[in-house]
Structure formats: C-alpha cells, structure tokens
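Written below as structure tokens is the structure these notes are about.
Not every chain of the complex is shown here; the ones you see sit where they belong.
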C-alpha cells in the first residue's frame, strides 16, 4: 500500500492543516511514493521500540520526532539518534499532534478514560460539571489513569467545574474557566500562578494522559486498514520516568 | 535605613548586572529613597506571607514577581494580585534571581545541602564525581532535600559524574557533561531527550531545591544588617504542590 | 454597582476592540468584580486630581496611564507614581483612547467646539469646506478653543478645505487631503514637511483639543448613570504647559 | 576643489561614524569626485534657499534631507521635492547631525548662546548649576534665543541645576539628572511625564536652538576654506512656524 494513501485517509480523519504554527505534524520521514507493509502506532519513539519494528513499515506517533529543524545530524540527540534508525530501517514516520488533539484526543480521554460528562469544549479545553469533594475526585482521576502517586494544588474543598487538557496544557491557563484544571507537566511557577487565581490543579501527567492516542487511533483506523489488508500494531514507547518513595519503587 | 543602601550592599554581594537578559532581578517595587524598617527573605511571595508582613518593610525574594511586563493591573493574576498588596502595605520588593544563581545559590545547594564535593562549576552547572549505585545515590539526594517521593530517569546502574542546577535547569541539557543530571521541573519531553542521550535524571524539584535561598541570604546579610540595627526575617511562601499515594498524603 | 457593568456600557458606546494595536484602552487598573461608588471623568491623571478623588471609585480617562508595559514599579515615573495612588486608594481606571477618537471625539470637537460643517470623515480625519482668509479662520479657531496664543504654518492666503485630528495627528499627514490641517503637538520637522507639501497647519494643541472628552463622555453617560443612581463627576487634570510673552504670563 | 577633500576635513572635525544608528549624516547627494565651487551652510533646506544657490555648489546642513529611505521619487514630499532641485542644479549635500551634536553643537549653544557655565556634559546633555528664580531664568533664556513667546512647565520656584539638549531631546528624559530641562519640540505627554517627575521644562524650540549650527560651522571652516580659496556662505532655511496672539503676529 502506498504511503500517500494512508496519509490521505489520516488527513481526512484529522486534517493536518489544523495543527498549530509551531507544531510539525505530518509526514516527517519517508516519501509519499513508498510502499508500506506494516503500520505501527505509538505515542512516541524510543530505541527499543524502533528495534522491534520491521523494515519498510510506517509508524504513526502522537509527538513529532523533529521539533527544532535539524542543521546537523550527529546521532547524539533524541531526534537525530532515532532518525538514523528510521532511515536505516527505511521506516516512515507520520505524526498527528495538535491536529488530533483538537479533533479527537482531548475529548476521547475526557469521556472514555476519565468518564467525565462534557458540557462544552473549545479547541483544546474540555469542560465538565463535577460538584464533588476535591479529595475523592482526585482519587478517582488517579485511579482512571492508573497513577499510584498524585501531584496536585488544592485551592477549594469542593470541585464544581473541571477543565481538561491532555499533555502539557498550562500555557492555556488564561483561557481556563473552571475551578479545577487537569493537565500534565505542571511546573512550579504554573502552580503558583494557579494558586493565586484560586484554580486547583491535578497533574494527570504528559505520558499517562496521552498514551491513549494508540488505542484511539487503532479504533479509527481498523476498518480502513482491514480493507487494505493491513493491521495496525499498537505498541508503546516507554514512560521515561520512574517513581519511588523512600527508595521503594511505586511506579 | 534607606532602601538604596541595602540595594547597594546586595549589588556588591551579587551584582544585578550578572542577570540573564530575560530575567528581571533588581528593585521591582518601591523607591530607592524609601525608608525601610524591616527585611524579610523568601523564595517567593504568596498572599498569606504578605499578610503576615509589616508595612514599610522590604522583602527580598529569589523569583521576580513580574516576568511578563504589565500592561494592565487587574488583580486577577499572580503578579497583579500580589502587587496590589505590596503597594497597599507599602512593602518594597527586591528579587535576586539569576545573579545569585550564578554567584552563590547553585554551589551552596550542591555543597551545603547535598554534601557534594564539587570538581568544577560553570555559570549555572556544578559538577561532582560520585561513583555510586544510582539507587542509593538517589535515595541520599532525596533524604538531603526532604523529598518523601522521588521522580527520576535511570539510564545507568551506576552514577559516575553528576551535574546540578537548582530550579528548572533542563534547558541547559546541551551543555551538561555528566552521566546524571539533578534539576527540577523536569517535563516529559525533557526526560525523553535525556534518555536518548543516556543521561540519568533526578528531579530535585524547583521549590525544594531553591528554598535554601533564604538561609543562604540570611547568612550573607546578617552582619551587615546587625550593623544597621536591622534583622533579616526568614519566612517562606508555601510549596503550592501536595503529593498523595492512593489518596494518602505523603507530602 | 459592579465595575464590569459600566465597562460593558462603555464598550457598547465605543467598542474597545476598535483601538489601535499600539494603544492600551480598556480596564487598566481594578478588577471587573469591584464595587464602584463614584465615577470621575478626566482627560488624564495627575497627583492633585487623584488626591481629590474618593476611595473605591472609578475614573475614566482619555489617555491610558500605562503605555510602555511595566517591568518595575518604582514610583519615579508618570505611570508608576500615579499607579501607586490608584492602588492605595483602590480607585479603578478605564481609558477610552483611540476607540472613542474614532467613534466620537474627533467629530464632536469638529462640530460642537469648532463649529465646522463636516463634509466627510474617515477613521481619524474630519474634513470641512471653509473658503475663508487664513488669518480670520485661524483667529476663529483660536477663539473657539480658548487659545490666547497660536502657532501655525501658513502656506496659502485662503483656506479652502480643512482637515482635523484632535491630539497629536501629524503622523497622518500622508493621508491628509486638504490645504489646511488642524492638529496638536506639531514638531519642527512636521512643519517643514507640511510646508514643502503646501499644506497650512494650525496647532490646536493636544490638551486643549482633547479636554472636551470629559463633557462629551458626561453627556453620553448621564442617563445610564442616573438609572444606576450614580453621577459622573467631570474633573480635569491640569494642562502642564504655561505660556508667557516677555515674562508676562499669557495662558 | 574636490568634494571628497571637504568631506574629509569635516570628518576630522566631527567624525561621521559618531552618528546614531537611526541617523543619516554624511554625503547624501553628490559624488565624492565632484568639483565644488561654492559652499553654503544652513540648518535645513527649503525651496526658496535652494533657488538662491548657484549650480555645482555644496550645501552643508544640520538635518539630513533623507530620513526614511526613498523607494519612490515623486516630488510630493519634503525629501523628494528638494532632492529634485538639488539634482537638477547639481548641488551636493552633506549633513552633519548627531555627530556634530555630540562634538560641538550642544556645548556651543549652552556656552556661547545661553551663557551657561557648564559643569559636565555627556554625549548629548550639557549641565550647568544655576540657582535662580525660575521666572527670571526663563526670561533670560528666552531673550538669549530671541524668543518673544515662551512655553514651559514649572515644577519648582527655583532652578538649581539645568540640563540642555538642542533640537528635540525629550526622549532623553530618563537620563536627565537636573531639576530643569531645556530642549525643543516638547509634546503634551512629555510635559505630563516631566511634571510627574518634578522636572521643570523650558521649550527652547527646535529651529531656534539649532540654527546656531551655521555660524558655528562657519567659524570652524573659515581658515580651511580660505586656504582653498573658497568661502562658506551662511544662509538659512526659514522657520516654518509663525506665532500670533489674538490675531496679532508676535514672531
């Protein structure tokens, strides 16, 4: 199957032109005329996962491998190291990042993974009414995402309205219209800002809130690939973080 | 005592012109001719801490209250909300940020708090030889900083050479010349980058690695203030983050 | 009465989104949820006028207090000195600048103050046919604005078509399609440029041509405020300039 | 005499490389190899003055004719209209602007025209101790410059230390370290700013404070030109401004 045929299907599913200006979604490695024999789906790439893939295949990731354009390819950075393996194994790479965030991913995680009843959603932010004690709500969220350990900022005893952005959404704080915000990669100054504004935060983590990209896309692609006698193989780059308490690994 | 006198003493201690271009260290609120009656030291400001302070005093913080220049003062953001209290209580604010990082703080934390034997240090990064199992080294670091819970990326079983930057230092990864890097506010993509490069990470957190600013500065100011019949009062804005495991608070 | 209610009324009167990109009209100091007890109107702020105002009030000015965003608040500049008093007296500030220039002020001054019969007007420039000796026309303009003393550039004996921009309008010279241009703050190089182009200039001054903002806005607000049991108090920051002839004060 | 020879003499007198980045001093019209028969000096150019000049001459002005680079030459602006005459009469133009401000003009006006005893001077600003009533000092300044009519901002009864910049110097207000500032082209917002800072202003006007460029340069060139059997002809573009009081011309 030609790479460009899958690309066009994906583009109809979630148009690449919806991506943000700073993003780099689309066909990052490989040529539209390449013949594809296998399709892999993963939130990201790492060396291990690439080793396990067959040559002449296509991998679809959520995060673009290349963000800063490359002036040199020295195999000593995340991008250039993995680019080398992709090219040597002739594996093509398509990334679906902010386009699928907007069209599917945020809402999928909010509804299917966290079980929230959405009342509205804009480009990135999903909203749900909650009206529950903060502690029990936070515990429920942690359980849904499989987080043993939870980091949060608690401004109010009760959560009334919650906002959600998967991945790292703190740059959207000015637009959040809720008393509790769920997102990942929350930094210290973000937390100070939210606390001053009276907005509670629950860190749903970047990897753990976005790894659902793979089953989501697999479901969306299944029928189409079957017709073309291909199968999407869900795989997963590893979460680079480990967590321990007093020396005991908890995650 | 005139505000400008203390300012000049601080400027000799750690020249403000050493700050980075994007930084905003210096006299942020108040006038050089103000008369100061009391001096507070804190890593940051929050509402609670400002309420506890006396009028007509000076507070010295590590982080500048104002980063993005203000076009409006609507009391609905971290900066403008606290600016209001500062002005209404006539409290002056001096921030010592990247200047003191360079002249004192990074090395102070490395040596006095973490007990590392420094072999070299450039503008921000301190280096020490370690040669120890990663797990026991990480446990020791956590204990020194009082971290119950630890987040890390482990690339090698043994740590040989360690690099340290307090606060949020991942933007310096290109300059790190060590197999293990200690810094705070580590995001998911930072972790992926470091893992690909084979550099282990231990997240020493932003607040927890920089709150030592207060005793450090207190020690540096003590004698000078005594001569001027003033006393530095160490106080501390609260860590906005809480941590729990399966609903049980751990920190 | 809530600040946001007045703000919305003003926004319907003269939408803030009409302002120029470099402008800073809108709610500059204060929070939309503030309760307002009194409303003042003035072309600008100065220390004297702020001293005379009651706490917890709102002042509406023509010129924004803050133009260059503030990185420091040292009470030693126009903006920061007056910002301090506003915050300490909890006085809110709304500025209506280029938005009201476009919707009302230029035409109000042309018609009501100068008595011109407008034939057309674009965003900022009002036009009138005149056909009168330059000297008598200039004298009439001076009398209407209460200017004892007049500065001008005379290119033609007779004025045929006049253009008007209140405040400082010389940057619009390229668009002026008339033989005489009335505006304020005319600088020497502006005068040389106009003279070469054969366009006469009459300096109607910045303050004197725009102080009419206060009665204009008072008229527009009167009914609305009455319904809300408030009253707009017209006040006026002082013209900073004095004029004398051979030591004798003329204005 | 070759144009380049005079240029080199001027360049030694007041090096053109001292000019500000935004300035355009130097040889603006004409070729270094041109043969020059006559030299004129004027603060600026206008049509009348150019008509009176001989062909194949050189005119030296204070202000550069061209500030905004020309993409079109349509004879309908100050620059392009006068450029046409210069080229048609083959008159060369050299401008000495911020270079001579720094090396000679500001100090010349302060000392020779205003009779001030300078205590210091930086790049543009000259300082003198005064200690005199504001009114009598202002009257004296007006008389020295031949100003019938005077515009000023008075913050203090007495002038202690005065700062001076010829031309339009209000953009230097942040550097002024005096209680009274003399400069030209003072706009309304400049006046508000100075008043808030407590700095009195006396508007010494742009043309009137800089027309002394001509006799200054004539003195500096005299001997050199005599040796080359040339003579500098002082001429003067007209002040474009007229002033009247209640219809009566005062200047």
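Note that the chains take the letters A, B, C and D in the order they are written out, and that residue 1 is the start of every chain.
To be clear about the criterion, contacts are C-beta pairs under 8 Å (C-beta built on N, C-alpha and C of every residue); 3 or more make two chains touch, one makes a residue touch a chain.
Predicted model only: the values in this text are computed from it and were never measured.
Undergrad: Given 4 placed copies of the single sequence, how many copies form the entire complex?
TA: 6
The definition used in the following text is that only the chains that are shown with their structure count from here on.
Undergrad: Give the fewest steps needed to get from chain A to chain C, where each step moves from one chain to a chain it touches.
TA: Minimum number of steps from chain A to chain C: 2.
Undergrad: Are the chains other than chain B still all joined, and if not, how do they split up?
TA: A | C, D
Undergrad: Does the chain A and chain B pair touch with the same residues on each side or with different residues, judged by whether over half of the numbers are shared?
TA: Here the answer is same, because the shared fraction of interface numbers exceeds one half.
Undergrad: Where the centres are mean C-alpha positions, what is the separation of chain A from chain D, in Å?
TA: From the centre of chain A to the centre of chain D is 64 Å.
Undergrad: Cα centroid separation between chain A and chain B, in whole Å?
TA: 31
Undergrad: When you draw the chains as points and link the ones that touch, which shape shows up: line, ring, star, complete, or other?
TA: Line.
Undergrad: Looking at the whole structure, which two-chain pairs count as touching?
TA: The list of touching pairs comes to A-B, B-C, C-D.
Undergrad: Would you mind writing out the residues of chain C in touch with chain B in their complex?
TA: Of all residues in chain C, those touching chain B are 24, 26-32, 66, 68-76, 83-84, 87-88.
Undergrad: Which residues, counting only chain A, touch chain B once they are in their complex?
TA: Against chain B, chain A makes touches at 44, 46-47, 63, 76-78, 81-82, 135, 138-139, 142, 148-154, 168, 184-185, 187-189, 191-197, 205-207, 237, 240-247, 250.
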